[in-house]
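All protein chains but one are shown at their positions in the complex.
Up next, chain A:
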Amino acid sequence: MALAFDEYGRPFIIIKEQEQKSRLRGLEAQKANISAGKAVARILRTSLGPKGMDKMLQSPDGDVTVTNDGATILEQMDVDNQIAKLMVELSRSQDYEIGDGTTGVVVMAGALLEQAEKLLERGIHPIRIAEGYEMASRIAVEHLEHISQKFEFSVSNIEPLVQTCMTTLSSKIVNRCKRMLAEIAVKAVLAVADLERKDVNLDLIKIEGKVGGKLEDTELVYGITVDKDMSHPQMPKRIEDAKIAILTCPFEPPKPKTKHKVDIDTVEKFQTLRQQEQKYFDDMVQKCKDVGATLVICQWGFDDEANHLLMHRNLPAVRWVGGVELELIAIATGGRIVPRFQELTPEKLGRAGLVREKSFGTTKDRMLYIEQCANSRAVTIFIRGGNKMIIEETKRSLHDALCVARNLIRNNSIVYGGGSAEISCSIAVEAAADRYPGIEQYAIRSFAEALDSVPMALAENSGLQPIDTLTAVKSQQIKDSNPYCGIDCNDVGMNDMQEQNVFETLIGKRQQIFLATQVVKMILKIDDVIAPSDY
């Protein structure tokens, strides 16, 4: 089929090594792509919502991950299909941009593709479908903004923020203590937030985890924890009012980058060199001492001799601290990272009210807590949990919650969750469809149906009758003209999401609709897939 003929009827080859490539064209290509996209969406569909199930993923190295975070599942799934990779990208970009709703966006895209397939079978041109979807998405987003509510909170009244974070956390395995984790997340975000500029730098929130204990022991540390201990076992374990020297140079003799040799040919030289070496160590320690540091945090290692000298001069030190942690310590304590001993001055020292070492369990695990910092704009969330997988999953869940809190600070509009926003949009899009002349009308109607698939999946996962529930809610929304009716996933007995306190952020929802539409448009526009065939 990929053969072309010239005017004399002789075949000629357009693509190099044509026989070895597999090629799909036209409707067939679109259908293959759609089915791949749907397959990915199908995997995630069961993870949606508070009663969604988890997936267990085994990596090539045999490590096990248990999660229901859409982005994580897709990233670790080792996907080979090109279209499926697009879906993975889709979920990832939602993760980067918003941080939450990574599952929802894929389910939405899958539903749009499913509807598109039906339209294609009716003979509607893919571009017309794509355009119809585009229009519909605009209607939906407009409607979203219409039903969204401004949402008041302040530093003293964090309750609304906590409620929103709880909605996010309720779909994760940690929902047992969602209230506590939500409070931790909100407090952490508020600690680092710049409320005037309405921005939050999430890099300032460090999430550390240590196996053991229980989830309830998770705590928020106003400061930094470092998974290191003092370089010398006999250094003090507790320092109050610490002045911290943050160094990126090793306590070792200098190693100039230029190649050189120091030749020793006489006894005198041998001895002077030795003295110099000793003096060098002495100088280094003395310099730290001179500027008044009471704790040295160093990115590199120490020589045994230097270590003892530090110990001897009563200067506690921590070695091999990672670059990222070093930066955070610098931010938190208000110190400067000093690359050379010569440049050490008293102003460059960081300050912390309390530095202490804490040990865990029966093994020799120790961590260093740096608390009461001069600049408390860096915080650490320290997670404890029964096993490694729980901790990893908690980290991911908390990340989602942090992102949600950040989004709310950026833009405090919210919509109601539980599928209510989707249902309301679907009604609006459906109503608007009739006003459009042309084939696009069909696409717009299909879009409305695709929007229904999210609440449908929610109901299905919660063990309710999907179609029954959806139609009931929909008619209720129209009858009471109340756009806040959603699926009652937790079996509370009412479906007004406003009363159930289930919120989602407006930008998150908007982004979901935009991203899903975009990807679906892209997939619909592909009409030729050329791939090297299996060998």
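Methods note: contacts are C-beta pairs under 8 Å (C-beta built on N, C-alpha and C of every residue); 3 or more make two chains touch, one makes a residue touch a chain; residues count from 1.
As a working rule, contacts and distances are computed from a predicted model.
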item: Per UniProt, the name of the complex member that is left out, chosen from "Mitochondrial inner membrane protease ATP23", "Integrator complex subunit 4", "Aminotransferase class I/classII large domain-containing protein" or "CCT-beta"; value: "CCT-beta"
item: Of A:L57, A:L120 or A:A374, the residue in touch with the unshown chain; value: A:L57
item: Candidate in contact with the missing chain, chosen from A:L90, A:V221, A:A245 or A:M311; value: A:M311
item: From A:R25, A:H146, A:K214 or A:R340, residue that would touch the chain that is not displayed; value: A:K214
item: Missing-partner contacts on chain A, residue numbers; value: 28, 31-32, 35-36, 39-40, 43, 46, 51, 53-62, 64, 66, 68, 73, 76-81, 83-84, 173, 176, 211-215, 232-234, 252-256, 259-267, 270-271, 273-274, 276-278, 280-281, 303-305, 307-309, 311-312, 359-365, 385-390, 463
